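Apart from one protein chain that is not included, each protein chain of the complex appears where it belongs.
Order of writing sets the chain letters: A, B and C. Residues in each chain are counted from 1.
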Amino acid sequence: MASMRALRKTLAAPGAELVELEVPEPGEGEVLVRVHAASICGTDLHIFDWNEWAQSRITRVPMTFGHEVAGTVEAVGPEVHHVQPGAFVAAETHIACGVCSTCRTGRAHICRNLRILGVDTDGAFADYVVVPATNAWIVGEGIAPDHASVMEPFGNAVHAAFGTEGGEDLLTNPVAVIGCGPIGLFAVAIARALGAWKVFAIEPNPDRRALAGKMGADLPIDPTAEDPVEVVLRETGGVGAEVVLEMSGNARAIDQGTRMLARGGRMSLLGLPDGPVTIDLNDQVIFKEARILGITGREMFRTWQQTTTLLSTGRVDVTPVITHRFSLEEFGEAFATAASGQAAKVIMFPGG
Amino acid sequence: MASMRALRKTLAAPGAELVELEVPEPGEGEVLVRVHAASICGTDLHIFDWNEWAQSRITRVPMTFGHEVAGTVEAVGPEVHHVQPGAFVAAETHIACGVCSTCRTGRAHICRNLRILGVDTDGAFADYVVVPATNAWIVGEGIAPDHASVMEPFGNAVHAAFGTEGGEDLLTNPVAVIGCGPIGLFAVAIARALGAWKVFAIEPNPDRRALAGKMGADLPIDPTAEDPVEVVLRETGGVGAEVVLEMSGNARAIDQGTRMLARGGRMSLLGLPDGPVTIDLNDQVIFKEARILGITGREMFRTWQQTTTLLSTGRVDVTPVITHRFSLEEFGEAFATAASGQAAKVIMFPGG
Amino acid sequence: MASMRALRKTLAAPGAELVELEVPEPGEGEVLVRVHAASICGTDLHIFDWNEWAQSRITRVPMTFGHEVAGTVEAVGPEVHHVQPGAFVAAETHIACGVCSTCRTGRAHICRNLRILGVDTDGAFADYVVVPATNAWIVGEGIAPDHASVMEPFGNAVHAAFGTEGGEDLLTNPVAVIGCGPIGLFAVAIARALGAWKVFAIEPNPDRRALAGKMGADLPIDPTAEDPVEVVLRETGGVGAEVVLEMSGNARAIDQGTRMLARGGRMSLLGLPDGPVTIDLNDQVIFKEARILGITGREMFRTWQQTTTLLSTGRVDVTPVITHRFSLEEFGEAFATAASGQAAKVIMFPGG
Partner (left out) sequence: MASMRALRKTLAAPGAELVELEVPEPGEGEVLVRVHAASICGTDLHIFDWNEWAQSRITRVPMTFGHEVAGTVEAVGPEVHHVQPGAFVAAETHIACGVCSTCRTGRAHICRNLRILGVDTDGAFADYVVVPATNAWIVGEGIAPDHASVMEPFGNAVHAAFGTEGGEDLLTNPVAVIGCGPIGLFAVAIARALGAWKVFAIEPNPDRRALAGKMGADLPIDPTAEDPVEVVLRETGGVGAEVVLEMSGNARAIDQGTRMLARGGRMSLLGLPDGPVTIDLNDQVIFKEARILGITGREMFRTWQQTTTLLSTGRVDVTPVITHRFSLEEFGEAFATAASGQAAKVIMFPGG
């Protein structure tokens, strides 16, 4: 029986351990993927650090984590029809039940019985991972295999940009992206590719601000040096941003986001704040008729089609965002780099 | 020169005074309306009481207040084409500039240079009031003249119910109305008339809860006796309300509203809280992909057409909501009644 | 091995034969349903008559036809999780592949590899039928078992009424329903329940016009006695119907539908014309900015939730539309009745 390496939480404590395990077998409707690339998400940092959220959310150890993944289908279980061994796939990480009221009305990504790959199931920081066949997205031509694991967080940015109403308000309108971690950086480029004008990128870290410029931001703003609300209002003739894409989860930034929003504007909230957030609903939401939209995951699978088109046609090039590459053995360095604030997207390649 | 009575703030202090004034003349594009009915809004109570909001918002005294109004066009100024003397009209109270970016894109009710009748201009607690011809809505057949002054707050409820996205989520879905003042009571009936199921009405005042039942609420809930979040979840099989119409402005109720909202649900915020409100964005907005919509005024004039249809066809009967009627001289009693919590909608009829 | 009765096309010729067959076994992801009620659709009449369409569409005989069905789950195949034996279900008849681009973007009912129950698979005019578990909709409380087989055509009417854009244009607006066969009759009641005003029902058959009145039509129109375009325009003050629901498939009626449509209005086309149709695009579509929407099947499964709510809450009562009931042995009389124009919906009850 074949064995493989897997990065596991073996203890309910900080850190992780690279261990040998049996290669799992795909069950009914599942596929086994040989991992080519697995990138590190903020969630993975929380699990590694074993912070408060991780302690409450991760209910069993040992477990393998990691969910941003791309690789080659090695084997398929029974009742798998549309993917074959040899296919190169990326994975949607929201595992939906398919039969709850939310799934049945086309919103599987907010399934009432949602499970997350690498959180509720064994994940992808390993040589092999099992995913539901439904969740395997054939990557297709035009997307570099080394870039395919970031389709999942890129999809977050796509979904935030389009919003839950369609995204037509991006077209020809000023858009502010708050927070330029990897998803914010992707959002900058997506807004540009979809006809937004002008694109503001608000980020205190100078390296990330520079990356935002590379991704197409018309005006990077350092919120520690100037008031981003003032800048956005000044640069839009007092109107404000028609769309705000909130990627920081910072309570102050969320408040600022509402203040820079135009009358009738839309704010997508994707960044997760540490706790409840206080908002001036009267002046910034009600009288302005703002629309505040919660955003999570990716529409299954409209977002993946949009992601595929944006990447495969070269409308967006994610190369500048992928700042670091490691082997699976180098996981310690990989996590330290991802946590350092010096990196954008960090990818581990189990094959080296 | 003819004179008229007008209820005026003559001092920057609580109270108001009924005085004699010259009947105003309509200017370019304006009409003079002989007031048949003028109803009391919460805003009018604030102005009467001269609370903190009124002190900061009302920038000149003396001024006549009152804005929910219906009456007969007595005279028209130059350049008025579509209304003639003799027409019976209600008034849209948002006076838009017509040329700002918001007006130019079909959202005049959130005009960047918005003025409000009876707040920024002399209002309708008088024998006569001048309004822009654009703001005069011909009431038409099927709506009792005594009911026409409530078309304005009824329109608030219509606009909140439809939301800024269209309103299709009302159809066949559970809807919770929080706060059963007049606008909440209207909202209950509107949701029912537009095919919602089931309609929850959350209100601590037992008289108003009883009125909510008369207006068609499937399930009135007393939030002081039971947890409205639990009730809504229980009665929807754990799914929650697809639409929440927040009419109370109560911070705790707003928080509860987010908690009773279904995944992917929509919350219209119309009630104005006293200050900033704290919301659990992570669990109640982001992970649920809730849509939080600020609502103010009425779409000009789509909401008025919808209002006219709902009322003139008998789809909604506002009779139970109109609990008290006074002459203009009885303004003291009228305001006391409106402030008492024993009343729903209070109307003054200058003609008696 | 158990046997059952099934109404089969045994020859590529008009008619059908009631034969004995083995009860089929449900495969992976399938359920076996003991048929309580199976209603006759226009498609079934075509198959029975073996008209030109049927000859080209039905590619294999013998086959069992019938697709509007409700009954009790008798057995489930492997990998069926959400329905259990004993459940009372109705069937969605569009069998989708789940993996094509259309399915993957939430539009499974227009799947690129669509198969139809009772057309491409053995159908429901039998004691038992096998359907994919995905297609089994648990009927739930509040809907009479005898009514449940019409949820499928009722869903057609619901989907046409909502359209592909949401359905908010139904609310408070004039709606014209053209053609009052069963689906048109359902549409009349649905439009009423969703707040339309006023509802026109255009139908030459006087019995069906009378039924339209029972279902809530504000104004039934006989197109052989008066020009329906003139009537609709006259009764809407020259504006026209904001929504036209075309259920007749009659080329002349489709043309009339475009002419009675308001500027900016929406027309849902569900009735299937015999051949290509000629439309005055300039004056009736382009200058009016009409939206012409093709409608087929039901959104899976948003439409089923809407259907369930409308029926289970009593918002719509389909009783008047169900005009005839037969046992399976009486199929000859059942088909003759359904074809006669004297009936609306005809249901066969294999249990008698």
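The criterion applied here is as follows: a contact is a pair of C-beta atoms (placed from the backbone, for glycine too) under 8 Å apart; a residue touches a chain by one contact, two chains touch by 3 or more.
A quick note: this is a predicted structure, and the numbers were derived from the prediction, not measured.
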**Report entry** Residue, one of A:S3, A:N113, A:T172 or A:S327, that touches the chain absent here
**Finding:** A:T172
**Report entry** Residue in contact with the excluded chain [from C:L18, C:A75, C:A210 or C:I279]
**Finding:** C:I279
Report summary line: Cross-chain touch to the chain not pictured, restricted to A:Q84, A:T313 or A:Q342, is A:T313
Query - Among C:R107, C:H147 or C:R192, the residue in touch with the chain that has been omitted - result: C:R107
Requested in this report: With the missing chain put back, which residues of chain B would touch it? List them for me.
Outcome: 28-29, 78-79, 81-82, 97-99, 101, 104-106, 134, 299-302, 304-305
Query raised in the report: When the complex is taken as a whole, what residues of chain A touch the one chain not shown?
Result: 162, 166-168, 170-173, 193-195, 197-198, 305-306, 309-310, 313, 315
Query raised in the report: Since one chain has been left out of the picture, which residues of chain C touch it in the full complex?
Result: 101-102, 105, 107, 109-110, 112, 164-165, 238-239, 254, 263-264, 269-270, 272-273, 276-282, 285-296
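Note that in this section only the chains that are shown with their structure count from here on.
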Report task. Mark out which residues of chain A touch at least two other chains, giving numbers and ranges. Result -> 101, 105
